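One protein chain is absent from this view; the other protein chains keep their places.
Showing chain A:
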Amino acid sequence: MEEAIVKPFRKIIHVDMDAFYASIEQRDFPEYRGKPIVVGGSPEGRGGVVATASYEARKFGVRSAMPSKKAKQLCPQVIFVYPRFAVYKEVSYKIREIFQRYTDLIEPLSLDEAYLDVTEDKLGIGSAIEIATQIKDAINSELQLTASAGISINKFVAKIASDMNKPNGLTFIGPSRVENFIEKLPVEKFFGVGKVTAEKMKGMNLHTGADLKKLKETELIKHFGKAGRFYYKIVRGEDNRPVKPDREAKSVGAEDTFPYDLTDVEEMVIQLKKLSVLVVNRLQKQELKGRTITLKVKYHDFKQITRSRSFLNGIDDEETILETVLSLLQQTETENVKVRLLGISLSNFNDVKINSIQELPNDQLTLF
């Protein structure tokens, strides 16, 4: 009898800190504890926005990315706290250290969330639930913060699971429950489904994972393009995206949040000029050339867009970078906008051999 080779399921944990910035402020300043606080811009003056709201504030309906003015209306007693990013970074680093006790396969998504692959853990614990519990305990006892964890066989389900019992939650969706879980999932919870796609899906009478599952792969691709293939797989519990530990720099860039919102294109151009000089310096210091140039624009309401362009050859000169970002800026709305932040970054460092351009090692001497 032939024995089927079954690939063992992976064990993925998604750890998401609870109201990260706000919790740190409440930890460090006892006077904020038990009170509705908002980390972000103040409601006076320039249009401040909520970065994180404490759970006490959330009870009043205060949410991230909401204008601070609105937060104040919803909850007049809310305390506004100016963010201390350096502190959050430091804490994030300590959390990373806790993760590293169990695995090196850590993919940080931001300061406050990360995927861990614990299929094989360093301590030989074997149980992902046990590991997640230990991590949560360590975060709690060492950093006096709480985290929520989701555990499953892939990134997609783990991430949704971590959000299910917040705060201080732990949710395990085992292999046998994955399909059922996804079928019940409302479409807007799917990775990559934003407001627009969700509306479109609902218009097509697709409300849950089960509805999506009824469609053929070709139909999904027809309606949603490349993402369609991803939905097709994911709705069947197939998500093979690996947990990618961040090794070398994937991008080099520079960005600046301005003391006041820029409304004038000429001002944006001046800022981009400054940024491109900075980026070029950083690139040259690290001896890197990127094939992709990305322009990032964040508006006064914290909405953010990126526009990028890729080249055949690596770029590290100011002229090309500036020329490109300016033309990328043209592709964005520049009239009647308030720009809070501008950023330029270069990525795609490893030369892909397109057109079979020979990439020769440095020790090959040249003629000219």
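FYI, a contact is a pair of C-beta atoms (placed from the backbone, for glycine too) under 8 Å apart; a residue touches a chain by one contact, two chains touch by 3 or more; residues count from 1.
The rule we apply is simple: contacts and distances are computed from a predicted model.
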Out of "ATP synthase subunit a", "LrgB family protein", "Beta sliding clamp" or "Branched-chain amino acid transport system ATP-binding protein", what name does the UniProt record list for the absent chain? "Beta sliding clamp"
Of the residues A:Glu266, A:Glu287, A:Glu335 or A:Asp363, I need the one that contacts the missing chain. A:Asp363
Determine and list the chain A residues touching the chain excluded from the picture. 312-313, 355-358, 360-361, 363-368
